[in-house]
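The other protein chains are all here in position, but one chain of the complex has been omitted.
Coming up: chain A.
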Amino acid sequence: MPSLKDLKNRIASVKSTRKITKAMQMVAAAKLRRAQDAAEAARPYTERFNAVMAGLSQAAEGSPSAPKLLAGTGSTQTHLLVVMTAERGLCGGFNANIAKLARVHAKKLVAEGKTVKILTVGKKGRDSLRRELGDHFVGHIDMSDVKRMSYADAQRVAKDVLNRFDAAEFDIATIFFSRFENVVSQHPTAQQIIPAKFEAVADAATASTLYDYEPSEEAILADLLPRGVATQIFAALLENAASEQGARMSAMDNATRNAGDMIDDLTIEFNRSRQAKITNELIEIISGAEAL
């Protein structure tokens, strides 16, 4: 049985933990709003870009001169997995879920006899994959000094990936990130970025318009495909940032509630033992008086 003093200390410590988790939850809520706004602001660009690319790539598909970024290298032997996670923990299952998806994917590819290379973005993913898949690591991009995700950060990742592609280090690249649904649900997602796949637009008006291209269609495609990689990575990074804050917010909300429950339990236990102590003392006094 813990003494009254121990109980008092524990209550005080859980109370301060609750204060911290509560503060973290509120910070995450504020950051989530900003991350959501950023994701929202980036949407028009991505949508337009994909619409144009879908039209362009449809035209170029099948032609023998199609760029490698679109048509692929003709082989599917070497896969590059770009695992994008957070730099910080304390956000529930966020990092673990992405890492798990990447791990399952990597194991499947290895079992099929493919070569797997892993590029990690964000510290947490690297830490959790290192033990099992450390041999496959080819690089890491640090995002710990990034406060607000900007397009330049996405370009940094894209440049790394494209340089490796130009050096023929891999045939297929897939990014792993968490798609933001709402505050309580984030879906770890795998998306192939090289060779590029663009969702065809249902918009008949855009699809049927015949554009003039300046310079040539091939030149535009060659110019835009690398940008497409950056755009997709940027969209994924923004989704990831929003997911991270959402996950942290709900994790910290849970933690705050648990701390509250714990304080209630501890307080009851504290009151009981205090009462027991008083009763005990009374019995001692009374029995002492009776003995006289």
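Everything that follows uses one rule, which is that a residue touches a chain if its C-beta (ideal position, glycine included) is under 8 Å from a C-beta of that chain, and two chains touch if they have at least 3 such contacts; residues count from 1.
As a working rule, contacts and distances are computed from a predicted model.
Peer 1: Among "ATP synthase epsilon chain", "Amino acid/amide ABC transporter membrane protein 2 (HAAT family)", "Stage III sporulation protein AD" or "Anti-sigma regulatory factor", find the name that the UniProt record gives to the complex chain excluded from display.
Peer 2: Going by UniProt, the chain not displayed is called "ATP synthase epsilon chain".
Peer 1: Which of these, A:26, A:41 or A:168, touches the one chain of the complex that we don't see?
Peer 2: Within the whole complex, the residue contacting the unshown chain is A:41.
Peer 1: Sort through A:90, A:110, A:220 or A:262 and give me the one touching the missing partner chain.
Peer 2: From the options A:90, A:110, A:220 or A:262, the contact with the absent chain belongs to A:220.
Peer 1: Could I get the residues of chain A that touch the absent chain, sorted low to high?
Peer 2: 38, 41-42, 44-46, 48-49, 52, 56, 150-151, 154, 209-215, 219-220, 223-224, 227, 230-231, 234
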